[in-house]
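Of the protein chains in this complex, one is absent; all others appear in place.
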Amino acid sequence: MIVEMRRGAAKEQVDQVIARAHKNGCEVQLNIGTDKTVVAILGSDTGRIPTELFAVLPGVESVTRIMRPYKLASREFKDEQTLVHIGDIVVGGPQLVIMAGPCAIESHEQLLKTAQHVQKAGATILRGGAYKPRTSPFSFQGLGETGLGLLDDVRQKTGMPVISEVTDPHHLDGMVGQVDVLQIGARNMQNYSLLRAVGQTGKPCVLKRGLAATVTEWLQAADYLLASGESQVILCERGIRSFETSTRFTLDISSIGVIKQSSHLPIIVDPSHAAGHYQLVPTLARAAVAAGADGLLIEVHPDPANALSDGLQSLTFNDFTRLMGQIGAIAAALGRTM
Amino acid sequence: MIVEMRRGAAKEQVDQVIARAHKNGCEVQLNIGTDKTVVAILGSDTGRIPTELFAVLPGVESVTRIMRPYKLASREFKDEQTLVHIGDIVVGGPQLVIMAGPCAIESHEQLLKTAQHVQKAGATILRGGAYKPRTSPFSFQGLGETGLGLLDDVRQKTGMPVISEVTDPHHLDGMVGQVDVLQIGARNMQNYSLLRAVGQTGKPCVLKRGLAATVTEWLQAADYLLASGESQVILCERGIRSFETSTRFTLDISSIGVIKQSSHLPIIVDPSHAAGHYQLVPTLARAAVAAGADGLLIEVHPDPANALSDGLQSLTFNDFTRLMGQIGAIAAALGRTM
Amino acid sequence: MIVEMRRGAAKEQVDQVIARAHKNGCEVQLNIGTDKTVVAILGSDTGRIPTELFAVLPGVESVTRIMRPYKLASREFKDEQTLVHIGDIVVGGPQLVIMAGPCAIESHEQLLKTAQHVQKAGATILRGGAYKPRTSPFSFQGLGETGLGLLDDVRQKTGMPVISEVTDPHHLDGMVGQVDVLQIGARNMQNYSLLRAVGQTGKPCVLKRGLAATVTEWLQAADYLLASGESQVILCERGIRSFETSTRFTLDISSIGVIKQSSHLPIIVDPSHAAGHYQLVPTLARAAVAAGADGLLIEVHPDPANALSDGLQSLTFNDFTRLMGQIGAIAAALGRTM
Partner (left out) sequence: MIVEMRRGAAKEQVDQVIARAHKNGCEVQLNIGTDKTVVAILGSDTGRIPTELFAVLPGVESVTRIMRPYKLASREFKDEQTLVHIGDIVVGGPQLVIMAGPCAIESHEQLLKTAQHVQKAGATILRGGAYKPRTSPFSFQGLGETGLGLLDDVRQKTGMPVISEVTDPHHLDGMVGQVDVLQIGARNMQNYSLLRAVGQTGKPCVLKRGLAATVTEWLQAADYLLASGESQVILCERGIRSFETSTRFTLDISSIGVIKQSSHLPIIVDPSHAAGHYQLVPTLARAAVAAGADGLLIEVHPDPANALSDGLQSLTFNDFTRLMGQIGAIAAALGRTM
């Protein structure tokens, strides 16, 4: 951490900075320029110290962080790539993992038909929402426990592991036995009660990026999970909010490369929520695979025009099959399997 | 809602749109241009129908909403300004309401001293956090129940009503008796489990704007509270995320005017979180009052340099007193009391 | 265009809207609901009428556009894909076009060496800047006319067509004879004097997206070029500004799909400026090709560590050759040639 003092800062003010650094177990190196004094705060753990601690002291002009403020999710903490195991499936290795299914579970028939189709087309994990966080209280909120039951049944019939979103720590007891991967949605990325509770289950989980979260804050949220004992965390890019309105969100395709550099956690992409429209989903899905994502999370529905939620961004069976062909070709071109 | 068909859309496709409109209890008016057909979906409740319902149909080019998607929080639903009563204090009337105090409750002495000072300077409600949502799991997370006890004690000693943040529905039982106003933080604006639980308490609450939430989504979140039976909702603008980094967030000062036009709910401003630095807090506080905010939520600390959280954005007692003088003068210039 | 009147708007106010519509050559259809009156303004040319024209009238609540405000660049105006011819090269067809070279022309040797290398690796157009728009007046501003001369020389030696940025209408006379494709930079996307002047040359040009421009505004800027008589316009996505700081800009990968739907103009991608760092360039380049871009514009330098501008985002010869291999494989997987 680099503390820049104001021009003309008094010696006692510099001393106060030094004292606070020492009190926090850090070393200090002083750079006394002609214009201003700069204090370097050194130590292996400065990433965990808030910059404020120094910024608030009198005579301080600015504080600049050098160590990243996340720790457990960083490559500096653990260099080796994390592999997340879901049954026989490994996320983060050479194989591209496709998770597909309806946004919301609507009925046994809808879910089973979709599962069978996406499985045949090459998906290995089934998605399906029982608890739906909706922007408006007047929208369909999901089937809840009934939905979980349907999901469990289809999981057994098809042998596909399932992923479903958790929105409330209260629901975890019911979900842990019926769901293979817990999903934390974008709106809950900084719901710390939920993060801690999910972390304590030890189950594999997908942590979606908040729609206004920087990559750094996303990895700090992952730190909450990892600090609770969880080790099986998959990150999921799903678009951030920008000024552009032709898509629902702006898929930050660069984040795939940034995460690969900064973190040991695998990263998948949800092209459906980013696009908001089925016509754009294949574009984003292909781009994600080419950029190096470890998998995809895609919404598929037997009859999008009559879906109870997110029909507009759901692929039909035919569109999904066609997309899987394109994705497979790109994966092969880059030396990955499916 | 206006449904624009693609050029050359078939008559059956238009009929499908019409049928779906009728099924949802809406009237339809058809505009058949030379280029394309446009279907107007009419009815007093179209704001509650998702645009997707039509966008997903074959042959549809675009769907444009005319009614706003929030309902209970809108001026169209209730034209008369909502007044929120907190003891003798009224938020939303001619009097400007100042809520001030430390970010986090640290000790009885810290809290009492601050309460006494801000009360003397003209604040009427005491703020103090017991449960602190922090970006990093390694930061101070608040005193929890112990903090609530201290808050309750100081409330009784000073007679000031208190506001404190709730981050988990589990905590509500403990908080309802000890806190006068529940605060829902920006990160939890779309934590719907929490919104419903808070709404059911019927207690006055402050709903902070999410850092990537549009005004429309903010009012939809208010709809969750109002739909749960709550009527005492105060909105709080606290800055949104933009590309600018010289402040922690970008205070959307315009939202005050927009809310006054669109909603009957009172709106206050938190200049401390928006600015992120004590030197900019007075600028934003003055602007908020001049723009027409109904109150302010300000962080004050007896010794910011040693605060356990958010010290950098906390005002000292002296700075707070000086600011209150400026604010009082502006309020008076605009015909408001304090 | 849909004009929504306020509740209780007077009949004369509605009549004023109708009169203005008729005056602008539009038809009108009236939807009189129980709550409010909605006026549909119909006609094939409403995209060119500003919404303000109606929004400013008394009694109007809101005006919503249905036709897009760009015209000449739209698929509705011209459905057939535009092919831009640069010598023998065609942009917008099945062949992927790679434009590569240094950010700034520094010397004859630097430029020739780079040209020969990128040509060998498969690039068909040479890029090189003579006039450099730099954020700071204290940075290297390019070699100007001298640079153009070097570019012309290398173009003749290698037979590669060249692209170079124009920043001032004054420079056009000198550039027209020495440059095959004129580039309009992101900062000048709404410099209308420049757009008109470039449009009048009739030379092929690349129009970069402004860093805060919506896709709609970008196509409106293209309308300026097309309205000046230009027909050879290539769009170039190069990243937009968002809150994320781990990359210099946020590549809006979705814009490729959106442009393909909305416009007949070809679109290429500049992964170098979006990434801002050489390590992320291949990620973005691969994603762009997979998403369906018609080409790439990439910065390559013989010795990035000593480049006079943008060295950090320039690929070395080796990195460029490796990337070309990956791109070629993805293009082939999607049925495109290189």
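Should a chain be cited, it is by its letter among A, B and C, assigned in written order, with residues numbered from 1 in that chain.
Heads up, the rule we're going with is that a contact is a pair of C-beta atoms (placed from the backbone, for glycine too) under 8 Å apart; a residue touches a chain by one contact, two chains touch by 3 or more.
On a predicted model such as this, the values are computed, not experimentally measured, just so you know.
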Touching residue (missing chain; options B:6, B:78, B:113 or B:286): B:286
Selected from C:96, C:143, C:175 or C:211 as touching the chain missing from the view: C:211
Touch with the omitted chain, as defined above, among C:178, C:220 or C:263: C:220
Omitted-chain contact residue, chosen from B:15, B:109 or B:244: B:244
Positions on chain B where the hidden chain makes contact: 212, 214-216, 240, 242-247, 250-258, 261-262, 274-275, 279-280, 283-284, 286-292, 326, 329-330, 332-334
Absent-chain interface as seen on chain C, which is shown: 48, 50, 52-53, 55-58, 69-71, 133-139, 167-170, 187-188, 190-193, 210-212, 217, 220, 223-224, 227, 240-241, 277, 304-305, 307, 310-312
Chain A, residues in touch with the chain not shown (by the definition above): 2, 4, 7, 27, 29, 31, 33-35, 38, 40, 42-44, 62, 64, 66, 76, 241-243, 245
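We take it that only the chains that are shown with their structure count from here on.
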Most heavily contacting chain pair (counted by C-beta pairs in contact): A-C
Reference chain A; chain at largest CA-centroid distance: C
Distance between the centres, which are taken as Cα means, of chain C and chain A, whole angstrom: 31
Centroid spacing, where centroids are CA-atom means, of chain B and chain C in whole angstrom: 38
Centre-to-centre distance between chain B and chain A (centres being mean Cα positions), rounded to whole Å: 26
Two or more partner chains touched - positions in chain C: 242-243, 245
